[in-house]
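Below: the structure, in structure tokens.
Yeah, one chain of the complex is gone here, protein chain that is, but the others are all in their spots.
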Amino acid sequence: MADILYFGRLGDVTGIPSEHIALPSNISNTLQLRTWLDGEKSLGGALLEKTVRLAVNSEIVADPHPVKDGDEIAFMPPVGGG
Amino acid sequence: MADILYFGRLGDVTGIPSEHIALPSNISNTLQLRTWLDGEKSLGGALLEKTVRLAVNSEIVADPHPVKDGDEIAFMPPVGGG
Amino acid sequence: MITLSAQPFDAGDELKAFEARASGAGAIVSFTGLVRDRASDENVRILHLQAYSPMTERGIEQAAARAEARWPLTAIRILHRIGDMGPGEPIVFVATASAHRRDAFEAADFLMDYLKTEAVFWKKEVTDTGERWIEPRAEDYQDSARWALTGED
Partner (left out) sequence: MITLSAQPFDAGDELKAFEARASGAGAIVSFTGLVRDRASDENVRILHLQAYSPMTERGIEQAAARAEARWPLTAIRILHRIGDMGPGEPIVFVATASAHRRDAFEAADFLMDYLKTEAVFWKKEVTDTGERWIEPRAEDYQDSARWALTGED
């Protein structure tokens, strides 16, 4: 099981801020995860956008990065505060 | 009679912040005034320094600028606040 | 000193506290960001700020450390709201103290550029007619890119 977090507009797009899911055995990196989740949820590419970065266990990573059970994986659209 | 003001370090040098004096008839511009007052007070050139600007009636002027009875004439060393 | 706060704060009180802490500094620069009340001709009702703790805090701490490495600062304060806030409320307060004013100005400017374009926040504006997520503008990224230059510009 892994924790998937959807930040910013992706929370609206998916309808949930986070979920606890079992990673299929053929999903072992962030690129595969993006494609699989986007298809599962019929998001039409929202999770595949280049401006959406992934953080694995609170570290921003470059695709493809390994993912495994127990990871916290965050989908992060462009950030900005202030 | 004219009012002469000595600002900043020039107040220390002259020993007075201001004075009300009669302008001699041969003193008709700021250059003559600088030279005359510096000599009168034996200041050794303190009033002749290029960085000391003169204001006549609250307007900074370029030497030589006319001066006459009734003027307020200020000797202004380099300014700066903050 | 870095704080994410779900509660409103008063920038004047923050400046007082900062000045007390930074005494002897000579120069203090503060920046206060306020929730705007209009967006594209609509009234803004709520601004929602989402963070990802502790990544958000860690990133801000690293930015503060970069500022301290680059400018001789005697104190830094960064306070950022999260959650829901109304128009006119402060959303961010940044203060820097230094012996010289240019260092304080540049460090505060740098920190704000970080907060605007790199800090881990997501912003949603709720207006009378709906809501939308706000991302940094092109000019925010340009502002931020200035600091990549070598030297003191």
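Every chain is named by a letter (A, B and C) in the order it is written, and numbering of its residues begins at 1.
By our rule, a contact is a pair of C-beta atoms (placed from the backbone, for glycine too) under 8 Å apart; a residue touches a chain by one contact, two chains touch by 3 or more.
This one's a predicted model, so the numbers in the text were calculated from it and none came from an experiment.
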item: Visible chains in contact with the missing one; value: B, C
item: Per the touch definition above, residue among C:Ile2, C:Leu15, C:Ile46 or C:Val126 touching the missing chain; value: C:Leu15
item: Contact set of subunit B toward the excluded chain (per top definition); value: 5, 7-9, 11-12, 55, 58, 74, 76-82
item: Residue ranges of subunit C at the interface with the undisplayed chain; value: 10-17, 19, 23-34, 36-38, 87-88, 90, 99, 101-102, 104-105, 108-109, 112, 116, 139, 143
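Definition applied: only the chains that are shown with their structure count from here on.
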item: Subunit A and subunit B, separation of their C-alpha mean positions in angstrom; value: 75
item: Junction residues of subunit A, two or more chains touched; value: none
